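Here the structure is laid out as structure tokens; the discussion comes afterwards.
Here the complex is missing a single protein chain, while all its other protein chains stay put.
Chain lettering (A and B) follows the sequence in which the chains are written, and residue indices restart at 1 in each chain.
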Amino acid sequence: MARLSEENVRLAKEIIGRYPRARSATIPLLHLAQQQDGHVTNEAMAHIGELVGATSAEVYGTASFYEMFKFEPVGKYLINICGTMSCALMGAEDLMHHAEHRLGVKLGGTTDDGMFTLERAECQAACTEAPCLQVNYRYRFRVTDADFDSLVDDLKSGRLNDEIPAHGTVARVRQHIPLDRGVGAVPPEDVTEAPAWMDGKAAL
Amino acid sequence: MNTPNSTYTYPHAPGFVAGDRPRIVTSRFEYTDSYTLQRYLATDGYAGLRAALGRPANEVHDEVKSATVLGRGGAGFPAGTKWGLTPQGVFPRYLVVNGDESEPGTYKDRLLMERDPHQLIEGCLIACYAAGLSQCFLYIRGEMALAQERVAAALNEAYAAGYVGKNILGSKFSLDIVLHWGAGAYVVGEETALIESLEGNRGMPRLKPPYFPAAIGLYGQPTIVNNVETLANLPWLMRNGAEAYTSIGTKTSPGTRMVAVSGHVKRPGVYEIINGVTTFRDLIFNEEYCGGIRNGNKLKAFVPGGGSAPWFTEDQLDVAFEGPQAGAAGSMLGSGAVMVMDETTDIPAAALTLTRFYAHESCGKCTPCREGGTWLERILSRIVDGKGTDADLAQLVEVGTSICPGDFPHASSKRLGLDAVPFPYKMNTICFVGPSAYAPINSALVLFPEEFAARVTKRTMIPVTAVGAAS
Partner (left out) sequence: MTTTEPTPEIAVDPNAVNLTINGRPVAARKGELIIAAADRSGDYIPRFCYHPRMSPVGMCRQCLVEVEGPRGPMMVVSCMTPVAEGQVVRTETDQVKRAQEGIIELLLANHPLDCPVCDKGGECPLQDQAFSHGPGESRFIEEKRHYEKPIAISDLVLLDRERCILCDRCTRFADEVAGDALIHFTSRGNNTQVQTFPDEPFSSYFSGNTVQICPVGALTAQPYRFKARPWDLEKTESTCTTCSVGCRITLESSRDELLRYQGVDSDPVNHGWLCDKGRFNFESVKSDARLSNPLVRDGGSLVETSWSSALATAASLITSALRAGGASRVAVLGGARGTNEDAHAWAKLATALGIDSVDAQLGDGLPADVLSYPQATIDEAARASTIILLAPDLKEELPILYLRLRDASEKKRSRILEFTAKESGLTRYAWKSVPYLPGTQPAVVATTLSDAAVAAQTAKGSVVVVVGRSNLAESDEYTMAALDAVMAANPSATVLPVLRRGNVRGALTVGLGRRDAVDILADAVNGEIDCLVLVGADPIADCPDTELARRALAAVPNIIAIDTFATASSSKATVLLPAAAFGEKDGTTTNLEGRVTRLARKVTVNGTSRPDWMVALELADILGHDLGVASVADVHADLVSSNAAFAPATRSALSAHPDGVVLERITTTNSARVVPPVAERPGFGYRLVVGRKLYDNGRNVAESPSLAPLAPGSALHMHPLDLERLGATDGASVKVSGDRTSIVMDVVADESVQRGTVWAAWAQPGANVGELIDSTKWVNDVKVETL
């Protein structure tokens, strides 16, 4: 619950190194902080500000703009049920009511055991598979009430642990640019010339 | 080849429906391992890049220009022309890939990133080579965990194999592709907001002009923002040439495009269709595609180009996927998303799902969108809840006019004897999010006035009369 760990600072610096300006790494670093603590803490935001050269207020200004960053603890599983047109046309409202009933919380609420937070989400880009939901950003398509119930059971029993990490982790595969292969990021003011291949001749 | 009129779905690519048509960007979707470098290389992978690097950059650029690869993000601007808008001699220039797909009804970029990430990477390489772009940022929507994982893994493979990074394929062409990911904000799909977000800021759009990315983009430098699907076309184009590309579709809308059809159809799905010639009737009713309305119901209305687009009804079914046609009919093709409503649909409530979306996704920067979007949502909620009055109906139009002055585009209606108001709209806002909050309301109000009239209480104004008259 605090600043980024030593390992995460190492990762943070690797990420920052890919951008011509450090500030560009703000959102990736906020994800890193959320992965570390499950939500984004004030200490982490201040730390990110130090790393990217921004004030804490600027980091918070950025973070609070985006839906995915949570500033209070949420459930281990964040269930987002889509309510936009395609899903609504296919019964998303009913699914939300069922979910509220099944989990015993209203939309936006977290179950007492800290396992589940239920939210209404906007379009998740799976419109033909309506109604859809995401659990920690893993899809479930054409979800029936029964599907929802078994999903909850599976999450509780740990049967989906391999597929669905705890809230905070989005992608489990990270980009790593090998030192000997990367070109390297250069501040824009240090580049004035056309790239080498723009010489009117074929590159190969 | 498959038999005519046959369709295929693949369990590993849920939502995608293949058919007996040319497949430019979805050709690998039937392979379960389509996202691996091994499969990619076995299916012509990186051959387009090799072909491109064998020619001078400006020739590659010319080839793309002559193929008229229309942007697939919504505006439909040709990619090759867009690349040419950067000011002469100003460097560095960047490529920002818009993978922040979030337009209601739309998903194709997600499939392209999940199912064929190397194709996208190859497209990025070709674009950067052709337009002299010195770094590429691949911005993927924050909520798309699988797409992020697949693209990250593909990039790691491609770097290791020498397709990305220093001296690509041993040539003088060197390029870093940086995977970047968002955190949940629809408006970031707008290209200037995307750039703000990539700079680590709140994703609030910048005003165009002066902030056309091609001139003043990422870090103030010339920047090309291209959609995922647009770039995914380039490897095929480089392998097969512009002539082969333009032989598909029409002259002004060549090639194919991916379209997601959702809602009340028998077989909702994402289809790669022939551009320019396929009509909405084909798409919704043809057995090759959606096969008609569910349960044999009647079509009531459909959104032809993502949640921002004014609605069509059966009167517009014969409009083809050709931008100017759709525009003249009062809407747009947008991002390739069709949402179909059958006769059971509660029109005001359906409009509310979209208005709520845009009100929620307003960045808050400009007044009409920040205040107007929410106001529209609240009035419409009241109407849907049966608590509205006829004054509320008038007020919806008033607020809409404060967001978009003048006549708002809409389709014609034979039933109501209405002519179309062609696209586009005028706007008092910085970007299209504010107008998009009003678009569904305007369509619903214009095309289905009776559904609103039935919902509201009449609150007739009693005219003030004089006590007496002089004559």
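Brief remarks follow.
Keep this in mind: contacts are C-beta pairs under 8 Å (C-beta built on N, C-alpha and C of every residue); 3 or more make two chains touch, one makes a residue touch a chain.
Remember, predicted model here, so these are calculated numbers, not experimental data.
The hidden chain makes contact, of the residues B:Ser331, B:Thr374, B:Ser413 or B:Ser443, with B:Thr374. In the complete complex, the residue from A:Ala57, A:Ala166 or A:Val186 that touches the missing chain is A:Ala57.
In the complete assembly, the contact with the undisplayed chain comes from A:Phe65, out of A:Tyr19, A:Phe65, A:Phe116 or A:Phe148. Annotation: of B:Val261, B:Ala359 or B:Ile441, B:Ala359 touches the absent chain (contact as defined above).
Listed for subunit A, the residues touching the missing chain in the whole complex are 42, 45-46, 54-61, 64-66.
Mapped onto subunit B, the interface with the missing chain covers residues 185, 202, 207, 209-210, 359-368, 370-375, 378-379, 395, 398-399, 401-403, 405-406, 426, 428-430.
One rule holds in what follows: only the chains that are shown with their structure count from here on.
The part of subunit B that touches subunit A in the complex is made up of residues 14-15, 50, 53-58, 89, 91-92, 101-107, 109-110, 129, 132-135, 141-146, 148-150, 152-153, 155-156, 159-160, 162, 164-166, 168-176, 178-186, 197-204, 219-221, 260-264, 268-270, 303, 307, 337, 339, 341, 345, 349-350, 353-354, 356-357, 360-361, 363. Subunit A makes touch with subunit B in their complex at residues 18-21, 23-28, 30-31, 52, 54, 61-63, 65-69, 80, 83-86, 88-90, 122-130, 134, 136-139, 141, 170-178, 180-186, 188, 191-198, 200-204.
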